[in-house]
Every structure is written in structure tokens, then in C-alpha cells.
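The complex appears here without one of its protein chains, the remainder shown in place.
For chain A:
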Amino acid sequence: MPQYWRVAGLSYLQYANVCAEYVRRVLKEPERTKALSRAGYSMIKATWKDGKVASRVTLESALLDDPVKSISAAAAASEKNNS
């Protein structure tokens, strides 16, 4: 039987990252600050055409605050990559 998060459309990587983020948020100081500071990441994916940026997608690690936004951005980026 597939797990509920997979049914909802999350990948294992997304599931694992969400779990880790929840763990980081309830640590005592100073461990909490340390953990949260290494957790964040962002990525800009740009497609270049004729020396100029044709399209630009920013990926953020804000899975918990707005999981849907970051997941759909990732999906859009991979779609662009494939086409």
C-alpha cells in the first residue's frame, strides 16, 4: 500500500525534507539556530537564448510555509527542462 504522502503527490525527497524541517524547528537553542541556518537553500534555474535569459525559475526551500508553491515551481522547472 502506498504511503499517504505519495498518494498526495509528494516525492520521497520532499517527504524526507519536510520531516527534517519539522525536526529542526523544535530544537533547543543554540542547536535550533545552527540547524536552521544550514537547512535553507534556493536555486535559480535559467534558460539562455541568444546571449539572454529566456526564462527564469526560482526554487525556494520553503516547503513548510507554502509546500504547494515550491513543489509546483519544481515541477514547472523540470517540465521546461524536458521540453
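The working rule: contacts are C-beta pairs under 8 Å (C-beta built on N, C-alpha and C of every residue); 3 or more make two chains touch, one makes a residue touch a chain; residues count from 1.
As a convention for this text, contacts and distances are computed from a predicted model.
Visitor: Given the options "Mitochondrial F-type ATPase F1 subunit delta", "Ubiquitin-activating enzyme E1-like", "Vacuolar fusion protein MON1 homolog" or "magnesium-protoporphyrin IX monomethyl ester (oxidative) cyclase", which would UniProt use as the protein name of the unshown chain?
Guide: For the chain missing from the view, the UniProt record says "Mitochondrial F-type ATPase F1 subunit delta".
Visitor: For chain A, which residues reach the chain that was dropped from this view?
Guide: 4-5, 7-10, 15-20, 22-28, 31-32, 35, 38, 63-64, 67-68, 71-72
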